[in-house]
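Sharing a structure with you now.
Missing here: one protein chain of the complex. Every other protein chain is in place.
Every chain is named by a letter (A, B and C) in the order it is written, and numbering of its residues begins at 1.
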Amino acid sequence: MGADARPQLRMTHGRQVEYGLGVYSGKLGMWVFLCSEVMFFTALIGAYIILRWGSSQSWPDPTKVLNITLTAFNTFLLICSSVSMVKAYAAISHGDQRGLRLWLLATVAGGAAFVGVQVYEYLHLIHDGVLPSGFREGGEIMEALTRAGLPTGGHELFGAAFFTMTGFHGFHVSCGVLCMIWVTIKAFRGHYTQAHHEGIEVIGLYWHFVDLVWIILFTIVYLF
Amino acid sequence: MRHWWFPENASSYGGDLDSLFYLILYITGAVFIIVEVGLLWFVLRYRTRGGAAAGGPGRAKAYYIEGSTRAELIWTAIPAVLVVIIAVFSQRLWSELKDPANVPPDAQPIGVMVKQFEWQFTMAGADGRLGTDDDITRKDHLTVQVDQAYQLELQSIDVIHSFFVPAFRLKQDAVPGMTTRAWFRATRIGEYEVACAELCGLGHYRMPARLVVLSAEDFTRWQAAEAPPPAGGGGGQ
Amino acid sequence: MTTVEKKHPPYMLVWLWLAVLTIIEVWAAQAGLTRRILIPILILLAIWKASLVAIYFMHLKFEPRRFLFVVLAPLPLAVILVVAVLQEWGK
Partner (left out) sequence: MTAPAGAAHGPDAAHAEHHHEPSFLRKYVFSTDHKVIAIQFLFYSLFFLLVGGALAMLIRWQLGFPGQPLPGAGVLGDEAAPGGVIAPKFYLSLVTMHATYMIFFAVMPLLVGTFANYLIPLKIGAPDMAFPRLNMWSFWLMIPAGVLALAGLVVEGGSAAAGWTAYAPLANTPDYTGVTTGQILWCLSIAVFAASSLLGSVNYITTIINLRAPGMVWFRLPLSVWALFITAILAILAVPILAGAVIMLLFDQILHTHFYLPAVGGQPLLWQHLFWFFGHPEVYILILPAMGIVSEIIANGSRKPIFGYHTMVYAIIGIAFLGWMVWGHHMFQSGMNPILGTSFMVSTVLIAVPTAIKVFNWMGTMWRGRLWLHTPMLNAIAFVAMFVIGGLSGIFMASTPVDMYIHDTYFIVAHIHYVLFGGSLFAIFAGIYFWFPKMFGRMMNERLGKLHFWTTFVAYNATFFPMHLLGIAGHMRRIYDPNAYRFLQPLQPLNTFISVSAFVLFAAQLPFIVNFFWSMFRGRPAGMNPWRDNGLEWTVPSPPPHGNFAATPKVLHGPYEFSHPDTGEDFLPQDQPLPTRPGA
């Protein structure tokens, strides 16, 4: 995703800071793309809010259905991965190639771990009977809710909304991890120097955006 | 030509709707004529013969004007005023049609259950309330009394349909999972057709229903004849 | 692109703030507060954390002011959509 390397574009790059919003093309393009991602998650999270608080349907209590402590750890993991991304950017802006590589590896590890925990949580939930089409009769969750005397109504939509939102967020994190691996390989080849490292900042923007969406998702889906 | 224009109005508010339509027609018609005649006149008045060579050096040039804010103010203000007029008149009729508070107090309920490709009407019997024993249920057939207000309670079993009576200028979608309401008051005795206006599958084009408006006496006679036997018998079919 | 040496905000401090706020959130969610108090608190904490990430990690602090217009463009639209549709049944 780094800036285009064609010679004459680099010449025009030099001039563009003067005209645009004072932001080079790669970063501006990524921010415009992130605006469209905000609208995409607006559609999904907006639908969740509307389905949950719009209709009179009762909604199973997420803190009971989902494993909060595991996802809290997962959120912390993603925040650490975000920090390591920023440290990588700070390292290369000081010209520290070794620091860049180490922090990039940490970021990739953090991202992959996050996706791993997410997949584990999915398998655990599906095993317990939380499906996109609703809670499975006789599944672990249905038993637990009925035993605790909690309402199980409206569970048909819970699975659908939960899996769609967190699923697509996981998909975006996985794409981010793949791009990060590609950037790390280029970093090991010395592609980024102190003078030219837009690629790191652009992938960093995407990574922090994905972390930002997770912060909102974690609060709305898991804690309410 | 009668058929290529509005069907004859047969409901109380149909006349208001038609007059609002004509108000908008006259306003937009005037603007339409101004623009089309203006365009035609400009084309005929200012066209040049020479085509490609028209713009050579030394030839007469067009009038060099960047624009005139005065003219722009005029053709901003006038459309703004016209659309506000249309909005005000529309809102008055809209609240009369849709505001639950404006439903005539004497309106009798009619239960409309729509399913893929047929209408089922449940007319309140003599007691004027639904859910009582004297309700009359008919498929694709609705009988009402003239000059009596009725409130439709539309429900759909499967997909979205739309209850459309062109003669009454009435249209209201029936959405599964919701009860949508609409009221009308027939003002002309006769038989009218009910159509489905929202795409609802293969049979969307063939689900007409008959809506019969009877005078007061005929209606009571019809109601008595059609009412189910009082001993809790099922609705006559 | 010969950029002047970029100032870097205290990343570790921001990281600490984020960790603390997350712990507070999780504690609040499980402390059995009534929903009327819980939901505003959680929303505020989420917005606080999100703006921390956006301002410091995404370097919005160092971008020209005009650029914020591009960044904040979708938010009012999201609010318009959700609020208008909630009007539908949220009586």
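As a convention for this text, a residue touches a chain if its C-beta (ideal position, glycine included) is under 8 Å from a C-beta of that chain, and two chains touch if they have at least 3 such contacts.
Not measured: the values here are computed from a predicted model.
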List the neighbours, among the chains on screen, of the chain that has been left out.
A, B, C
Residues of chain C (touch criterion as defined above) contacting the omitted chain
2, 73-74, 77, 80-81, 84-85, 87-89
In the full complex, which residues of chain A touch the absent chain?
4, 6-12, 14-25, 28-29, 32-33, 35-37, 39-44, 46-47, 50-51, 54-55, 57, 132-134, 154, 156-157, 159-161, 163-164, 168
Where does chain B touch the missing chain, residue by residue?
3-7, 13, 16-17, 20-21, 24-25, 27-28, 31-32, 35-36, 38-39, 42-43, 46-48, 51-52, 54-69, 71-72, 75-76, 79-80, 83-84, 86-87, 89-91, 93-95, 97-99, 116, 158-160, 162, 164, 166-167, 169-173, 175-178, 180, 193, 195-206, 208
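The criterion applied here is as follows: only the chains that are shown with their structure count from here on.
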Examine which chains touch each other and state the graph shape they make (line, ring, star, complete, other).
other
Label of the chain whose CA centroid is most distant from the centroid of chain A:
B
CA centroid of chain A to CA centroid of chain B, Å:
48
Sequence positions of chain A contacting 2 or more other chains:
none
Touching chain C in the complex: which residues of chain A?
13-14, 21-24, 28, 31-32, 34-36, 38-39, 42, 46, 49-50, 53-56, 63, 68-69, 72, 75-76, 79-80, 82-83, 85-87, 90, 93, 195-196, 198, 201, 204-205, 208-209, 211-212, 215-216, 218-220, 222-224
If we count contacts the way the header does, which residues on chain C are in touch with chain A in the complex?
1-3, 5-6, 8, 11-12, 14-15, 18-19, 22-23, 25-26, 28-30, 38-39, 42-43, 45-46, 49-50, 53-54, 56-59, 63-64, 66-67, 70-71, 73-75, 77-78, 81-82, 85-86, 88-90
